[in-house]
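One structure follows; several queries about it will come next.
Every protein chain of the complex appears in place save one, which is left out.
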Amino acid sequence: MTVFASDNVTSACPEIMQAINNANKGHVDSYGHDQWSKNLDKKFSNLFEKDVKVFTAVTGTAANSLALSSITPSYGNIYCHKISHINVDECGAPEFFTGGAKLITLDGKNGKFSAEELNKNIRGSGVVHNTQPSTVSITQSCETGVVYQINEINEICKIAHKNGMKVHMDGARFSNAVVSLNKSPAEMTWKCGIDILTFGGTKNGCLDAEAIIFFNSEDVGNFHYLQKRSGQLLSKMRFLSCQLDAYITNDLWLKNAKHSNFMAKQLSDKLSRINSIELAYPTESNEIFIKVPKSIQDHLNKNGYSVTPDEMFDGSIRFVAAWNTTQEDVNLLISKIEEKL
Amino acid sequence: MTVFASDNVTSACPEIMQAINNANKGHVDSYGHDQWSKNLDKKFSNLFEKDVKVFTAVTGTAANSLALSSITPSYGNIYCHKISHINVDECGAPEFFTGGAKLITLDGKNGKFSAEELNKNIRGSGVVHNTQPSTVSITQSCETGVVYQINEINEICKIAHKNGMKVHMDGARFSNAVVSLNKSPAEMTWKCGIDILTFGGTKNGCLDAEAIIFFNSEDVGNFHYLQKRSGQLLSKMRFLSCQLDAYITNDLWLKNAKHSNFMAKQLSDKLSRINSIELAYPTESNEIFIKVPKSIQDHLNKNGYSVTPDEMFDGSIRFVAAWNTTQEDVNLLISKIEEKL
Amino acid sequence: MTVFASDNVTSACPEIMQAINNANKGHVDSYGHDQWSKNLDKKFSNLFEKDVKVFTAVTGTAANSLALSSITPSYGNIYCHKISHINVDECGAPEFFTGGAKLITLDGKNGKFSAEELNKNIRGSGVVHNTQPSTVSITQSCETGVVYQINEINEICKIAHKNGMKVHMDGARFSNAVVSLNKSPAEMTWKCGIDILTFGGTKNGCLDAEAIIFFNSEDVGNFHYLQKRSGQLLSKMRFLSCQLDAYITNDLWLKNAKHSNFMAKQLSDKLSRINSIELAYPTESNEIFIKVPKSIQDHLNKNGYSVTPDEMFDGSIRFVAAWNTTQEDVNLLISKIEEKL
Partner (left out) sequence: MTVFASDNVTSACPEIMQAINNANKGHVDSYGHDQWSKNLDKKFSNLFEKDVKVFTAVTGTAANSLALSSITPSYGNIYCHKISHINVDECGAPEFFTGGAKLITLDGKNGKFSAEELNKNIRGSGVVHNTQPSTVSITQSCETGVVYQINEINEICKIAHKNGMKVHMDGARFSNAVVSLNKSPAEMTWKCGIDILTFGGTKNGCLDAEAIIFFNSEDVGNFHYLQKRSGQLLSKMRFLSCQLDAYITNDLWLKNAKHSNFMAKQLSDKLSRINSIELAYPTESNEIFIKVPKSIQDHLNKNGYSVTPDEMFDGSIRFVAAWNTTQEDVNLLISKIEEKL
């Protein structure tokens, strides 16, 4: 049992599975010429209140790296937080897809970097010896579960654009951030200046479905070839597109995220009331990081949880709530911890 | 309607969908630590009567390119047929994954090249100015639907190995070839000298599932990182691995391939009896290529088929039978053609 | 002794050595901010009767590959002759610099391909599965020593541009071709439609100096970073730029090429009068290819020449005249051959 280990240890939610089963009928044009795929631009344009161009990928790593490769030259800099997923958890995929771009890591509290931190690290524009400032990438909600506020995104985008850079948002947990901020998808992205978004579905109830969303059509360029060339253009594309279709239909994505954020908050509240436990970061979406005595860690691992203190997260351990986290899951975890107090 | 357009316009077969639905239960370790993924090495080792190492990918393009990148240095030559999928249908993915290897294209009848043709094109070994002979890739069954005979594979592998090269088999339609030759998977691969295989599932009833199979453990190296780095390591890997698991359980893969080969043969026989139609290649697996008057092509396209004469295939049009092709599909196509005779 | 083995076995000519020695004075800004480097654009613009942008490289391989990388995306096709230097003699550098572009090899008599041959091999534009037609590359004078005629270049460029492609000229022996055609540099390049030129100096009297010449400033883009990033931006750039400066001053480059073409013609004439010897190609610049009995080959190799029959050149052996080839060199070679008749 690995409940709470991550939001990717969960199954797919019923609506997504239904969509896949429904799509499994008859002969359908391949490589994105099916009805679901052809409809994605329109559906996402409605969702984002703007004409957007949508592409798909099966993993967040591929989606992020493809997105970055479309706005970053091989000699470009990508500014990102030092604990960002693209920097520490994708085995160098951004470097691979971009042909060798450089990730410039920034510091910042709670997994977020500030516009000032970004600003003071920009250097070398126009100098032939230096890799060139090209791209800024922020994760929303970020790796600690903390959420960038609208004004923070705004300021980062302003600095980026002022320096001729594009801004990418890694939205592996985009839904959780939207719910947390109670803002519209548009407000949290292009209205702030975001140029390109990785819109994640897999962690929030999909089987394997990520979208790359271009807010400016002029950035799209020949992206289609990059997607194909990286092995991300599925022949039976319907099975991916139908997931994204169902995911943004009837607010399924928000319903799932509301649930996981809510369960995370419950768990966080209960944990924070325990004396020997300290929240490493405020719980703003569906991830909880706590500092906890080793005895409790060991006890949890013995009881089927899977927790490891991580230096990158200040030595804390992580719990992630998901679309299907239950009240019983929360209670059981708390009771297991209480056994060791 | 695009029946016969390709074997990737079909839905997934019931057993595969059942496997996916069954896998969609409970919390499961991610990134390949689920029970289905962990079992793949063993299951495929049984199938191939040899200890093999198995990795997965969601597309044939990714599977081929990853496989090639594991045995080809950036300055290496990959010898392949000029109409091979890796050369003409993957938008340069092999070049991308290998960091710029060169595909040396070979000629040969019916989409197959011979050991002699290979032999006479090998040059430059040890010469610093030349890209280095590294890899040979054959497609089985090949792009024309014709199948390499065991002795042909044997001879190609001998020449390759004699020249210090490894041999890759693109088995997007591996199952159809196994059925066609009535040989075991082992006989058609490592017993002939094949070093690494792309084992396709998607075209024969899977939703999206390809395997990369190493017959020599010493070739595996750090393949895991290449897979992750290319965005092919799924977080919810169970949904891919369970497909491969079901696919090779109870001979499902052979059952499907037998059916599609059988329907292709029926269709081929009927077509070849029509005076104005000429088979471009012998029908040895599930693909049929015919030369046909333009009037018939137009008629077919007007009636929901999707046919285009392709110069690479000698101006012929293609029909592909699949696991779910019906007698009615065959009869309807024939009757549509006969309307125009 | 390896006289005639190639034009790169020669020393640098006196004017070039003088220029280098002259440049070796005092402190000079590095990385191209010296007076010679800063003057190149102007000097080459005069030479080509057009505003051009000039960059430098120390090898022809680097110059060609950098040039190609500036006009070819990673998913692009580069159409070139099958025996072109970029295809067979640069160890995959074009693939490396472009991030994996595909060289599509064309056939054609005497080392040249025709506009028709090019035209019939263009395919896949706009099709996501196919690498995209991007670039055409011709070598002038070509690898056999034969020279493209003005109208031939014109037609190739027309087909290329009609298909949205750019045209690169590998001018490792540009000077010999200019002399051979008795046309101006402008007439042989941008007036025919050439977009980018590798202008070689090394084979014609320089020590190590190649120029990359952009005829359209809009193609330059961020080329400077590509040059730096590939290790081709010399710190003591003056020593490279002063060579190019001297090379195109007072028609040195033409003087040298006239000499080598003239000596090649002399040698060719004498050789063609020998009964057992056959010219493989017409001698149009400074290279001579002859078919000759093995006994004579052996005799030459025993006497300090270095000849090897090359299948790519129809089994012929090659002699290359250079800026410093003497009448005695020619006579001695002929007399050595005559010893064995």
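Points worth noting:
Order of writing sets the chain letters: A, B and C. Residues in each chain are counted from 1.
In this section, contacts are C-beta pairs under 8 Å (C-beta built on N, C-alpha and C of every residue); 3 or more make two chains touch, one makes a residue touch a chain.
Bear in mind that the values here come from a model prediction, so they are computed numbers and not experimental data.
When the full complex is examined, the chain removed from view is found to touch A, B, C. The hidden chain makes contact, of the residues C:N8, C:S184 or C:N331, with C:N8.
Taking the complete complex into account, C:D208 is the one of C:D208, C:D245 or C:E284 that touches the chain left out.
In the complete complex, the hidden chain is touched by one of C:L47, C:A62 or C:I122, namely C:A62.
In the full complex, subunit A contacts the hidden chain through residues 74-75, 88-92, 95-96, 98-103, 105, 123-124, 128-131, 311.
Contact between subunit B and the unshown chain involves residues 31, 73-75, 99, 128-129, 132, 222, 224-229, 233. Interface residues of subunit C facing the missing partner chain: 1-3, 5-6, 8-12, 17, 20-21, 23-31, 57-63, 65-66, 90-93, 96-97, 202-203, 207-208, 225, 228-236, 239-240.
Basically, only the chains that are shown with their structure count from here on.
Rounded to a whole number, the gap between the C-alpha centres of subunit A and subunit B is 34 angstrom.
Subunit B has residues 90-92, 96 in contact with two or more other chains.
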